[in-house]
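Left out: one protein chain. Kept in place: all the others.
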């Protein structure tokens, strides 16, 4: 791909990325978790969160719910990058592979199939231990691609 | 089943329920979400959480990550009730059915198959709107049943 | 619901049921398996197949692939009944609960959420042993609802 094409894609993607960042910035739960949107590109998204006591379960590991939140959000955001359409999680499956120990949890999502009606997105979650990433979870999600934000969810109570 | 047998089961279950409640009480993330363990019985568990701004997404609905947390925790707890064995989420699949609006999110999990190695648990999530429960998500989970808490997760950093 | 409304629904459903039965009748794989469409109604579908040596695995049980075929087909057919729209499996998750022994395998699918874009359908599979049904598998599927059969799949080679 030439630099010119890259530039064009960047120009197209910039307003989409801006809109997504603003939208994610309005998620109260994202702030409550303390997660950050650390990478955003066409077809992919990385979310990460640092270890804090209030994110853990009874054995001092990241709670599975934190992993699930990262997967839910990162897959939907990755889907939204592909065409700039609003995207809603339809479903996902999450396999926990190993204890989520360590100092930081990182979720990388990538679009496998950018469908117009349903996008399929994979995600892998890693925990950072002594500078080394360990694979802690893997997920597969179906994201409903919307024409526009439906009335019933665009007017919050 | 006779009343005597019921009583015996109750006697057996009391220490299991106590241990589960203590264990859940040590989850920092449970407190951070503000969820409560509202029902606990052999083979089932109900978790619930009231609406607060920090649990919402950008359209004022409960964030999908809150739903996922309830499913993750309720299915594992339900599995743990069946034999008193420690239980670890192996995987689950979650379908979001409708926008999670309303004042309260309620997740009911019930064991479908109480396996010794893997238990299968279903969960349904409802949101309470004007006193009426609306079905907002459904899930199917596989929970690994442990002989005892493995060393590597029983000694938190 | 009054008898008149029921009648109207029956009148509406008859041509949908006819179209579905014809479509399923053209599935070479359905005949190869020897499965039958034993029940069809608004929002539900039952498929069944009798035990034959060529449907088994190495231990004499129904092969998991037969269970998966029944789930795949029954969930899509159930979704197609709800509005008469063509339906395509987007994804499903299948949990095997117990060995699929016995003389007959029966899969019952029911629509949980009849969405216009994505329908959510649950299915349970039972094996008939000495006249008793045993729960052998449970599944949760997302079915893409199409406006019409897309060009690329309506013209078979």
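Per-chain residue numbering starts at 1, and chain names A, B and C are given in the order in which the chains are listed.
Note that in this section a contact is a pair of C-beta atoms (placed from the backbone, for glycine too) under 8 Å apart; a residue touches a chain by one contact, two chains touch by 3 or more.
These numbers were taken from a predicted model, which means no experiment stands behind them.
The hidden chain, counted over the whole complex, makes contact with A, B, C. Against the chain not shown here, subunit B presents residues 90-91, 93, 117-118, 120, 140, 142, 144.
One chain of the complex is left out; on subunit A, the residues touching it are 93, 95, 97-98, 112-113, 120, 122, 135, 138-140, 142. Against the chain not shown here, subunit C presents residues 23-24, 26-33, 53-61, 63-66, 68-73, 76, 88-96, 99, 101, 149, 152-154, 156-157.
As a working rule, only the chains that are shown with their structure count from here on.
Remark: subunit A and subunit C have CA centroids separated by 33 Å (rounded to whole angstrom).
Distance between chain centres (mean CA atoms), subunit A to subunit B: 24 Å.
In subunit C, 93, 120, 140, 142 are the positions where the chain touches two or more neighbouring chains simultaneously.
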